[in-house]
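Structure provided below as structure tokens; questions to follow.
A protein chain is absent from this complex, but the other protein chains hold their places.
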Amino acid sequence: MHNIHEHIEHITRVEGHGNLVINIQDGKIKELRLDIVEAPRFFEAMLVGRSYEEAVHITSRICGICAVTHTTASLKAIESAFGIVPDEQTVKLRKLMFNGEIIQSHILHLYILAAPDFLGVKSVFPLIKTNEDIVKRAFRLKGLANDLCMIIGGRHIHPCSMVVNGFTNLPKKKDLSLILERFKNTRQDIEETVSLFKNIRLPDFNRKTEYLCLDTEPQYTFYDGAIKSSFDWTIDTKLYRDVIKEFVVNNSTAKFARASTDSYMVGALARINNGFDKLNKRAKEIASELGFTPPSFNPFMNNIAQLIEVVQCVDDTIELIEDVLGEELKARIPIDKDVRIKEGLGVGAVEAPRGTLYHEYEIDEKGIITGANCIIPTAQNLNNIQLDLHALVPMIIDKSKEEIIQTIEMLIRAYDPCISCATHILRVEFEGER
Amino acid sequence: MKKPTVAFFDFTCCEGCQLEVSNLEDKLIDLLKLVDIVMFREVMSEKSDTYDIAFVEGSISREIDIPRLEGIRKKAKILVALGSCAAIGGINCIKNFKDLEDVKKIVYGKDAGHFNTILAQPIDAVVKVEHYLYGCPMIKEEFVDLVTSLISGKKPVVPNYPVCVECKIQENICMFHKGVYCLGPITRAGCKAICTTYGNSCEGCRGLTDDVNINSQTDIMKEHGLSLDEALSKFKLYGGYLR
Amino acid sequence: MKDNNIFRPQMAEIINVERFTGLEKRFTIKLKGDSLRFSPGQFVMVSILGIGEAPISISSSPTNEGQFEICVRKIGSVTSYLHDLEVGATLGIRGPYGNGFPVEEVHGKNLVFVAGGLGIIPLRSFIKYSLEKREIFGDISILYGAKNPEEILFADELKEWSNREDISLQLTVDTPDETWKGHIGVITRLIYSAGIKPDNTYAFIVGPPVMFKYVIIELNAEGITDDRMYLSLERRMKCGIGKCGHCQTNNKYVCMDGPVFRYSQMKNLPEAL
Partner (left out) sequence: MRNQKETTYIANKDELCSYLLTLPYNIYAVTEKQGRYVFANVDKISDPGDKYTPTLLPPKKYLYPNKETLFCFKKTTEEISEIEDKEERILFGIRPCDINAVNLMDRIFSDGYKDSYYAKRRKNTILIGVDCCSPCDDHSFCYSVGHLEVKEGYDLLLKDIGTAYFILMGSERGKELMNKFTKFRETTPQDLEQINEIEKKKESLFINKFKTNVDNLSLVFRSSMSSPIWEELAKRDLGCGACNVDCPTCYCFDVQDRLEFNVEDGSRIRNWDGCMLRDFTLVASGEVFRPGKADRLKHRFNRKFHYLMNTYKKSHCVGCGRCARDCLAGISPVEVVNSLVEGMKVEAPPPLPSPIKGEGVN
């Protein structure tokens, strides 16, 4: 039995900066912690005093990977405060943007951040020499998702055209048709992706926990819904504060969140566990091909859940584009004139690639934001990660030090934590306590 | 010729600019034939202590960032500010216009005392910077031009004229003519006027050109219904460090 | 040439490189194929594929057919790249462009060359030519001012010229070093002592913009009228052939109507000086 005392600074292949503290003496965990060392960014404070129109510009910059999600959550919060219900066309286009973001984020995670673990390399770069086809495929899929966002929003990272109650730009039908063809032609890339991940061996580790996601819509959705728990309750997102409690654990550097119990998980695995039945046909087929049966309590399965969601999104995108192509797209320009400013409080909740995201704003009668709160998926997952780590380590304690550390990092990575995004809500570095 | 080594670092930011590098997709594969990426925490586990070109993303917003950035500066032959956070301070600077104690309290309440934050600033407020990639996020074409320029010994092309030039070239209807204010006339071009092309105002993410007429811009915004304070506050969205 | 692609450079080879100072190098260049016919005061567009183009004066005498010289200060991308090239390297050349000095007009006249700093580069072409064809010109005086002794270009040649009986050469520097034995101070002082004959004398002045003004006043005082003074201007240039608009100075294109201008004519160009 060995002793491990490691302080791994800046865990790699995750978004943002997190440190891992492992202290194992004689097989006993003395300390096992994920620290968030990213600089605090104070987004809620930045929002205060700014006009509602600027909220998307500001909150989109919380995270480059989930820019569409933050933008949408922000817009939905404002719309709910103003009492605006966006029309169907807007919702469809937003859903398309979401699909683009989910695919691009999941592919990035699967191929570029996680796959090197399974393929025994330290990053995607060596794969360019050894498996150029894999890398090219990843870029092809990711590029396709980015292009989808581009034709609607101008770009994926910090989209330009998403505003309160609509879009300032409508995609050209020609571009939509072209991208539709490209989506239809992804079949082979998807199959190859599935066979790549079918063959990986995930650690056999299970820990029962609560799974939360937005649900209750008839379809599998990222855009809307009420909060649904695997513990069998549902609640309107407006009341999120009643169920999601943020708290501070002694000796920890981060704010944690809890719902029914001490911890819960959000993200792809939570969504699939809670909404498996709503997946489309091909996604279900692929789930069974990958050996996924819900509910799964293995957090490493999050990777597989992401892959299933990619399939879900690809087919959903095809349907949505065909739908949009069948209608006349109506422009309302300039869009601002449609917005009636009203004093109020609004909550916007959406499913980000990594789980449920909440934005809540208080807006005054001039449209100026007077208060803001954002709860980010990774913040919600942190406690779960911590508890997983504590359950996992005793099981692998006999392995070599390298293997232990590698498995721990893999677990953290499986959650696809987005620390840059989480920082403004997490407590960051207790000065003087180190 | 030995391949130059390249490293990526990030400070306070959304990491969107690094993501944009990965969005180069096939071009990223070409890039790797040209340079050796020795550090890129977001996507690789290897680390290295020497590098020729350092791309630094994000602004400086904590005391402890300063020595880290200085360390990078010492090791790098060429330092590039990657994106507006690093180049002009970017969105992070909004907080500079508030009392920092209040800022901490708004977000962390009674735990505010645990946090250290300083005025957000671009990296050239701390160290010397050779090249700038503006934009939030940075523009891929400019990144390609910069890298090829550095390797071939050419001056990278960084426009020093306003977004209006590119906006006109795209044949957009001017936002002001649509009845909406726009910061295009004072903002550095290079983005191909992407926001106005997609129907939204330019909010100035690339910072000011070297030759702006702020007074005239303010007057025009006032003519379009903004109060002086509102107009000035728009300048602070991304251009905050330029007080 | 005129109807072909006016932007396509001709390839040329560097056949000699010589370092002058820390910043300036002289390159001897030979076109692949034909030879460059030019007159003193003209310039070429030097082109490095992938880097860009820069207008550079030809500094050798036109009589030396088959090859020509340029002298380049390292200041930006093209010029820095050029400095790294060695003998045998290729570069692109377009030109020659510009009007050049009015060589024929001044046959039989006295010549005063006033060069400040890099201004010696375009003047050297004319000076060399006038020394080669010494008999067709009257008195020749060369006045040359540099910042310090290190920045003096063509030093060897200057030494040679200073030994010649048939010309007068005077040098001055702003800041001397220990070894400097010549004049100290601004170039206008040399004019005063150069013994310039007012009649039949033409002056050719090339240097930084600040120099022009004072030199002109001094030469006027020596009796040289505005119509007998020629200046060479430098402006941003992208094409060299009167299209790109960058060098336009009032109604003149420096690349086509200049770079050499008669001062009396230039007085009507408020943007020139």
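In order of appearance the chains are A, B and C, and numbering begins at 1 in each one.
Here is the rule we go by: contacts are C-beta pairs under 8 Å (C-beta built on N, C-alpha and C of every residue); 3 or more make two chains touch, one makes a residue touch a chain.
These numbers were taken from a predicted model, which means no experiment stands behind them.
Colleague: Quick one: jot down which shown chains the absent chain touches.
Modeller: B, C
Colleague: Which listed residue, C:Gly52, C:Gly138 or C:Pro176, touches the chain dropped from view?
Modeller: Residue touching the chain left out of view: C:Gly52.
Colleague: Contact with the hidden chain only, please: which chain B residues?
Modeller: Residues in contact with the chain left out: 27, 30-31, 33-34, 144-145, 147-149, 151-152, 154, 157, 160-162, 164-165, 167-169, 171-174, 176, 178, 184-186, 209-213, 215-217, 219-220.
Colleague: Determine and list the chain C residues touching the chain excluded from the picture.
Modeller: Within chain C, the residues touching the omitted chain are 2-9, 11, 39, 49-53, 75-76, 79, 90, 92, 99-103, 105, 209, 230, 234-236, 238-239, 241-246, 248-253, 256-257, 260-262, 265, 268-271.
The rule is simple: only the chains that are shown with their structure count from here on.
Colleague: Of all chain pairs, which one counts the most C-beta contacts?
Modeller: A-B
Colleague: Between chain A and chain B, what is the gap in Å from one C-alpha centre to the other?
Modeller: Whole-Å distance between the two chain centres: 24.
Colleague: Taking the mean of the C-alpha atoms as each chain's centre, how many Å separate chain A from chain C?
Modeller: Here the centre of chain C sits 66 Å away from the centre of chain A.
Colleague: Hey, what residues on chain B touch two or more of the other chains?
Modeller: In chain B, no residue touches two or more other chains.
Colleague: Scan chain A for residues touching two or more other chains and write them down.
Modeller: Residues: none.
Colleague: Tell me, which parts of chain C touch chain B in their complex?
Modeller: My answer: residues 50-52, 76-77, 80-81, 84.
Colleague: Which residues of chain B touch chain A in their complex?
Modeller: That would be residues 10-20, 22-23, 25-26, 28-29, 32, 37, 40-47, 58, 61-62, 65, 90-92, 94-95, 98, 102-104, 106-108, 111, 114-117, 136-137, 178-180, 194-195, 197-200, 203, 230, 233, 237 of chain B.
Colleague: In their shared complex, at which residues does chain A touch chain B?
Modeller: Within the complex, chain A contacts chain B at residues 10, 12-17, 38-46, 48-51, 54, 57-58, 61-65, 67, 108, 112-113, 116, 122-125, 128, 132, 135-136, 139-140, 142-143, 146, 153-158, 160-161, 163, 167-169, 248, 333-337, 420-421, 424-425, 427-431.
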